[in-house]
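All protein chains but one are shown in place.
For clarity, chains are labelled A and B in written order, and residue numbers in each chain start from 1.
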Amino acid sequence: MEELGWILLEALIKALVIFTLILLAAATLVYIERKFSAFIQNRIGPNRAGPKGLLQPFADVLKLFMKEDIVPDAANKNLHRLAPIISLGVAIAVYAVIPLGSSFELAGRTIYMGVAPNVNIGILFILAMTSVGVYGITLAGWSSNNKYSLLGGLRSSAQMISYELSMGLAIMGVIMVSGSLNLNDIVIHQSGWKWNVLLQPLGFIIFLVSAFAETNRTPFDLPEAEPELVGGYNTEYTGMKFGMFFLAEYGNMATSSALIATLYLGGWQLPFNPEWVGLQEGSVWLALAQFASIVIKILLLSCFFIWVRWTVPRFRYDQLMNLGWRVLLPLALLNVIATGAVMFLI
Amino acid sequence: MSLTFIFFTVLAILAIASAIVTITARNPVISALSLVFHFFMLAGLYLTLNAQFIAAIQILVYAGAIMVLVIFVIMLLNLGDEEKLKEKFNLRKVIAVLLASVLIIQFFLIYLLTRSGKIEIAENTAKLSTVQSIGQVLFSEYLLPFEAIGLLLLAAIIGAIVLAKRKLT
Partner (left out) sequence: MFSELQLGSSLILISFFAITIVIVDALFQKNKTVGFSYALFGFILTAVASAINLYQAPSLIIPLNSENLITKGMIVFGGYSSFFDILFCMGAILTMFASREYLKREYHEYTEFYSLLIFSVSGMMFIGHANNMLMIFVGIELMSIPFYILAGFIRTNFKSIEASLKYFLLGSFATGFLLYGIAMIYGATGSLGFTEISKSIASGINSTTILVIGIGLIIVGLSFKVAAFPFHQWAPDVYHGSPTIVTGFMSTAGKAAAILAFMIIARNLMPEKIVSGKFNFDTHTLQNIIAWISAGTMLVGNITALVQKNVKRMLAYSSVAHAGYLLMGIVANSQLGWQGITFYATAYLFMQIGAFVIVGLIERGEENNLNIEDYAGLSKSHPMLAAMMAMFMLSLAGIPPMAGFFGKYYLFAAAIKSGFTWLTIVAVIATIISMYFYISLIIQMYFKDRTEKELEIKTGLGLISLIICTIGVLLFGVFPSLLLDLTRQCFQLLG
């Protein structure tokens, strides 16, 4: 019974830490996005709140909290309230299986970095969660009782369903190479610079493009295309509910980056042998170094997301569907076949 | 009281509750959503049985794919609240009660037979539900049906294209 208590406590602490980290990451990303976009557009960007505008995200959040929460009269109130919760919840839930470092020993217990990085269905869990993420946006669109919202919601669900296929098939290649659905195993398999991006270059590109579509980021941000749909699925959202969608977007970005890093870029692997700098296997310091490694990867990938957003124009809807079904899906299938053939021959 | 038992009880109660909401809710979207919730609870129950693969597939296929389509249709048809069905003796209810009682009888039958030792519970069910074991059986013993199902899915895709083709030549 005591053991049980420890397990629960450990899981709880981990969940809290990860939850806080994601919120912090979202805040950081908001700041980075504003600064980065300003840089690209030759502006200064936020510079009033705090030194170099560092407190800007907190000011934003404060503003969202103070705003009046407006729910449209004809909306379905309960679903309207539920939708942002689903969106944000799903974005955070994926982190449960992402390994943020190898295990370390503490007070006689082996502690894994991450809530449950060693489940043997890690990838399936991620796919399941992303497929559930559709609900948040669809429900937001429908429950607002607004035609633009509904169009945005429908677009986004069609888009997410379409790109889930190529995403899943791209992951297939990774699973074939590493022979496991366990994300920790996949990371361990990539040790010593055997990153999957080198083994699966085509799969990496397909996954990257699909990840952009899955997170509804430019160039695939049709669900909230301002010129056509006012604000898309979140037109009728104000205050902190809008804030939750906002957080979910950045949370999703962080999640996708973490997934790309884990699946293709070596995850928490350090880019050098840790014994060179005297880090022992199983020590807390090594775990922290690995954690830093994946966080840097996530941040760099997120910057890539932002960079793309401010440089690439938005796709048209038919172009989006054509790309998904006629280019990415056949390529992903080809990738699976080619991977299988190569593995069979070697 | 083991951890599994606590999880099982909570999940089972929530599953039954959400199933009841599914059939009693007057708003079809609420009904569909509680069915999604029900699927999640079922997936949780599978997890307590150590069947992770089936749990993940349950969410992936039912909650993530099929119910999304259902909700799509409900939303696009813009269904209003269902009118309260007239409380009359109709055939549908009789059949429903009959089928439900068949299920209950079956349940008790199997329970009693298991208690009396007439039916043995297979030993390696837990082992069989991991991805690896399913994959091994699927690609060796059941290879041919697997390939045939591949054909079946291709036929279904072509059928969907035929039915949705826009132009009539």
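Everything below uses one rule, namely that a residue touches a chain if its C-beta (ideal position, glycine included) is under 8 Å from a C-beta of that chain, and two chains touch if they have at least 3 such contacts.
None of these values were measured; they are calculated from a predicted model.
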By the document's definition of touch, the residue of B:3, B:20 or B:155 touching the omitted chain is B:155
Absent-chain interface as seen on subunit B, which is shown: 109, 113, 118-119, 140-145, 147-149, 151-152, 154-156, 158-159, 161-163, 165, 168-169
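As a convention for this text, only the chains that are shown with their structure count from here on.
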Between subunit A and subunit B, what is the separation of their C-alpha centroids in Å? 29
Subunit A-facing residues of subunit B, complex: 3, 27, 29-30, 33, 36, 52-53, 55-57, 59-60, 63-65, 68, 71-72, 75-76, 130-131
Which positions of subunit A touch subunit B when the two form their complex? 4, 76, 78-79, 82, 119-121, 124-125, 127-129, 131-132, 134-135, 138-139, 142-143, 150, 153-154, 157, 161, 181
